[in-house]
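Below you'll find the structure, written out as structure tokens, and then a few comments.
Removed from the display is one protein chain of the complex; every other protein chain stays in position.
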Amino acid sequence: MLKQTLAVAAMGLALCADAAEITVNGVGASFPAPVYRVWTYGFSNVKKNVRVNYQPLGSGAGINQIKAGTANFGGSDKPLEISELSKAGLLQFPMLSGGVVPICNLPGVKNNQLKLDAQVLADIFLGKITNWSDPRIAALNPGLRLPKLKITVVHRSDSSGTTYIFTDYLAKVSREWAEKVGAGSDVKWPAGIGGSKNPGVCNMVRKSRGAIGYTEYTFAAEYRIPVVMLKNREGKFVSADSKAFSAAAAHADWKAEEGFRQMLTDQPGHDSWPIVGVTYILIHRDQKNAAEARAMLDYFKWCFKSGRATAAKMHYVPMPQNVVDKIAHYWKSEITVGGRKNAL
Amino acid sequence: MFELFRKKENLRDRAFMILTLLCAFLPLAAAVGFLILLGGNSAEAFRTFGFGFLVSTQWDPVQELYGALPAISGTLLTTVIALGIAAPLGFITALFLVNAPEWLGHPLSQALDLLAAIPSIIYGMWGLFVLAPVMQDYIQPFLADTLRLGKLPFVGEDYNGFGFLTAGLILALMVLPYICAVMRDVFRMTPGPLREAAYGIGCTSWEVASDIVLRYGLRGILGAVFIGLGRALGETMAVLFVIGGIAELPDSLFGSGTTIAATLANNFNEADGLLRSVLFALGLILMLLSLSVQAAAQLYLRNMDRKRGEK
Partner (left out) sequence: MRETDDCIRRPVFFRKLLNAVMWLLSAAGVALAVFCMLWILWSVIRNGAGVIGLDFLFCGSKPPGEPDNGVGNAILGTVFITLTAVVIGVPAAFAGGVGLAIYGQNSRIGNLIRFSVNVMMGLPSILAGVFVYALLVVTTGHRSGFAGSLSLAIILFPVVMRTTEDMILMVPAAVHESSLALGMTRARSVLCIVCRSIKGGLATGILLAVARTAGETAPLLFTALWSDAWPWHYFTQPTANLPVLINEYTTNSPSEEMHAMGWGAAFLITITLLLMNLALRFICREKKHA
């Protein structure tokens, strides 16, 4: 058996040897994975000699693998603290932001008809409000006829950046949520049933009357599931769309010296959607291989520039131009190759 | 010259023996390797939670508190449901297929066997997209409201198409071909004179099946159930999409929960640190469950042999 394995391995090495191209490996968050897939494909059509792989294995894997040095870049929905960044010799910058939205399935309730505020949303997910005819929901929705129907909460059964963004919001707006449950890519859900990945949640919500769940906006839009309007920090009800997501991103104060660390949940601004997440890229401050580093930065530049349209089409929010400029400057001033500055 | 040739042949024979025996030892080595690797990787989980891990029901990824009981009990419950359906169903389908005329029985047997050739991911998709809506709209309302079973404890009046019953049904369908195939053999193995004698004294074919074949072939039938048990315990893809995926103790037939395999599939790729160790520990538990089913089956069969020998 060993002999065969070795023979096969030798054959494989021969196969791999054809790669005269540069390979850039990324591992990380699954939240932006649909966009990254389109981007890597689009980039491979422009730059034939560079191959970018992105494995959506979760933010945790992204952080671990970039720290271990087994990937060229890591993706994470959780921004790292600046102390952790400098300890591990990493740079961090935002790539994309996107909205997470509550979705519901109620007879006679269409898209953007149901309105909820932060407290009620948190209490529903805490299992404290259990029926759609609850007076607190009715008070927020004068004129909407709500059925006497049990609320079925649907959440993710796998761990995910989407859950992290959603629970981060709930923990910010509800003290009880913060104490009892907390924020994380998977949590101890006080109520409801779990669906596997975004489509699992969407399918469960779509198929059971009286369900409420949360998902990345892309999925809600593509599956045409009614999205709930939320009351933002300024007390305004907003409906979920790219404009409301960018509004939230626009109010943030992006600082390079803090590794652009931001949580875009519960942002100020009249038009801001309250549950917006940023997804980050982690790279080594000191690059070992100049060619790979150059190819990787080329890829990111291409994403910021030519990838904007695709991202927007998929209902994600590309970084505003001023942030992109800041990031380019950040690269220039921080990245070294083999200890040398300005090598790229 | 001839002597030399013989020696060479002998050498070859020796080499052949060593080589084949080495290969024969591989499954044993693999089984031991599984236990070592799974055990080693789950050490952290057992160190952190002790053996209370096995009976703890908490699953709080934020606080990093994990317990295995929900997944274990969910695994056992789905398996029990699946076998509760598949074992009797396998018995009566085998009864039909063996007694039916060849032109009908043979193609139907083949069709049933094909159920085993369908990949499990297809069962999963079918369960999610086809069966779950049917369960919610027709089967569960019928069971809960029309038959009023919803009032019984441990059935539950809330249903949404997902949960243990749905998962159990799909599993039953998946293990049915295995159970049915073994049961058909059991029926065929019952000595003809025994059956004919029973018919001769006026037994109906059901009486022959339940009084003669069931008793004569009890060993084989239980063997079939064990095979189904092993299959159902660790099935992943067919269960994953319909189980409902929550780390809680099962509270009702229509309720949701999780199984060990589904927990692994859901979390393993993204897990690290303690959670990964916990998942390895769950894998170890699943392996031990499956191993004990096998051991029980072997022990049981050996005892049956011994008893038969005494007779």
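Which chain is which? They are A and B, in the order written, and residues in each are numbered from 1.
The definition used in the following text is that contacts are C-beta pairs under 8 Å (C-beta built on N, C-alpha and C of every residue); 3 or more make two chains touch, one makes a residue touch a chain.
The model shown is predicted, which means the values in this text are computed figures rather than measured ones.
Q: Would you write out the residues of chain A that touch the absent chain, in ascending order?
A: Where chain A meets the chain not shown: residues 1, 4-5, 8-9, 12-13, 15-16, 18-19, 34, 37-38, 40-41, 51, 53, 55, 68, 70, 196-200, 218-219, 221-223.
Q: May I ask you to list the residues on chain B that touch the chain which is not drawn?
A: Counting only chain B, the missing chain is touched by 9-10, 12-13, 15-17, 19-28, 30-31, 33-34, 37-38, 41, 89, 92-93, 95-97, 108, 110-126, 128-130, 173, 176, 180, 203-207, 209, 211, 227, 230-231, 233-237, 241, 261, 264-265, 268-269, 279-280, 283, 286-287, 290-291, 293-295, 297-298.
Throughout what follows, only the chains that are shown with their structure count from here on.
Q: In whole angstrom, how far does the Cα centroid of chain A sit from the Cα centroid of chain B?
A: Chain A and chain B have C-alpha centres separated by 38 Å.
Q: Tell me, which parts of chain B touch chain A in their complex?
A: Answer in residue numbers: 23, 26, 58-63, 65, 128-129, 132-133, 136, 158, 160-163, 240-241, 244-247, 256, 258, 262, 266-267, 269-273.
Q: Considering only the defined contacts, which chain A positions touch chain B in the complex?
A: 1, 30, 57-61, 64, 150, 152, 157-160, 181-189, 192-196, 200, 203-204, 207-208, 211
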